[in-house]
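Mind looking over this structure? Questions follow.
We show some of the complex, not the whole, and keep each chain where it was.
Labels run A, B and C following the written order; every chain starts at residue 1.
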Amino acid sequence: MTQQKYGSDFPVGFTFRTPAITVTETHIVNWAGLTMDFYPLHMNQEYAEKTVFKERIAHGPLIFGMAVGLVAMSGMAGDAAMAWLGTDDMKMLAPVKMGDTIHVFVEVISADKTSKADRSVHAWRYKVTNQREEVVLVFDFKLMMHEKAV
Amino acid sequence: MTQQKYGSDFPVGFTFRTPAITVTETHIVNWAGLTMDFYPLHMNQEYAEKTVFKERIAHGPLIFGMAVGLVAMSGMAGDAAMAWLGTDDMKMLAPVKMGDTIHVFVEVISADKTSKADRSVHAWRYKVTNQREEVVLVFDFKLMMHEKAV
Amino acid sequence: MTQQKYGSDFPVGFTFRTPAITVTETHIVNWAGLTMDFYPLHMNQEYAEKTVFKERIAHGPLIFGMAVGLVAMSGMAGDAAMAWLGTDDMKMLAPVKMGDTIHVFVEVISADKTSKADRSVHAWRYKVTNQREEVVLVFDFKLMMHEKAV
C-alpha cells in the first residue's frame, strides 16, 4: 500500500459535498442500543409527544456520527488522514426527525504545519444539512494529516 | 409525568462517575455499519497493523457516543435536560483498543441563566477514562436544562 | 470497586417504577435475528393479518427481555444482584403492538436468608404495563443478592 493522498491535496478553501442518507427509526433504535442512550425524547413516544418537538427525534450525537461517516463514504479524503484529533464548536441548530435526509457540506478552514515534516493539522468545517437545505449541525473536525516528507 | 429534576440540582462543581463498559469488536463493526465509517484504521486488519497503532482501534466518535450513553445510563441527570446544544473542545487524547473498559468522570463547569426563567444553559466536562485511569477523550457537553419557573 | 448496595436495601414491599420505552418494528426484527425466532405471527404481515391479532405483534419473550433491561437501566438495584436464579409464574396477559410504550412496576415480594451470611434470595414481581396502564406481562424475578457480611 502506497500513500495516495496528503493533507496538501486539501488546501484552505477546498470544499465538497457528500452523498445523502435518510435517517430512520432503525437508525435511532440501533443507536440507542449501541451507545446506551435511551433518553425518552428519542425512545419514548408518549414522552416525546409532550415536548416542544411533539415526536421522537434523532439523537444529536447520531447526526454527528453519521456526518463523519458520510465524509468517509464520500471517499474524498482517501487515506490522507492519520488520526482524529477532536472537534471544536459543535452546535446542534435544529432537530432531525425520522424521514429527514441529510448530507454534509465540508470546507477546509485551516491547515497548519507541525514540528514534523510528514504531518500537518487540519480543521474541516462540516455543515450537516437536511432536505430543506437547513443546517442542522455544524462543527469543526480536526485531523492529523499525512504530508509528503520532502 | 411531573418534571423531577432541574438544572439547579447540578451546581457548578458537581461531579459524578458513570458505570463502565468494555469496548469490543462488535461495537466497532456495528458502529461502522450504523454511521457508514469504514475507515481502514478501524475495519482493515492488514492496514491497521502497518500504522503507528499496530492494530484496529475504535472510532473516536464511537467513544464520544458511548460517553454520552454512559451518562444517560447512569440516570444521574434524570429528566433535567431539555435539549443538547453542542460540544466544545473535544480532544481525542489516546486510542481505545478492543478490550479496553471505559467510564466517564463528569464535572459541571458552567450554569448560566437565559432570558427565559424556565431554562438555563449548562456545560458539563466529560473525561472518558480507561481501565488504566488514562483520560482518552475529553469534551464539554452543552445542554439546555429545565429550571423551576418561580 | 466497593460494594454499594445490598439485598437488605430492598425490603419486602419496596416498590419502584422504571422508565418507559416504545416498542418498534426495529426491536421485533432485531429480536428475531438475535434469537432465531421468525414465527410468522411476528415476521409475516400476510399471516398475522389473518390471526386474531390482525397485525404483527411483538414476541412475548422480547417483552420479558426488555422488562429486565428497563429495571437494569433504572439503576435502582445498583450492584446488589449477584446472579439471576430464574423466574416464576410468567404470564403473558395481552399483546404488545408496534408503537406501544411499556414500563415496569416492581415490588419486592420475598427476601430470604440463605446458609451463607453474605447472600440472600429475593423475588421481585415485575408488572410490565403499557401506555393505557394495562398489565401485559407479569412474572416473579428471582435473584441471589449480596448481603453485608457481619
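As a working rule, a contact is a pair of C-beta atoms (placed from the backbone, for glycine too) under 8 Å apart; a residue touches a chain by one contact, two chains touch by 3 or more.
No experiment lies behind these values; they were computed from the predicted model shown.
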Complete-assembly copy number [criterion: all chains share one sequence; 3 shown]: 6
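Here, only the chains that are shown with their structure count from here on.
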Core chain by centroid distance, with centroids computed from Cα atoms only: B
Chain at maximum distance from subunit A, centres defined as averaged CA atoms: C
Whole-Å separation of chain centres (CA-atom averages), subunit A against subunit C: 37
For subunit A paired with subunit B, centre-to-centre distance based on mean C-alpha positions, whole Å: 16
Chain centre separation in whole Å, for subunit C relative to subunit B (CA means): 28
Where subunit C touches two or more other chains, by residue: 73
Touch list for subunit C against partner subunit B, complex: 73-75
Residues on subunit B engaged by subunit A in the complex (per definition of touch): 1, 21, 27, 30-32, 34-41, 47, 50-52, 59-62, 64-66, 68-70, 72-73, 79, 81-92, 139
Subunit A residues within the subunit C interface of the complex: 25-26, 29-30, 38, 40, 43-47, 56
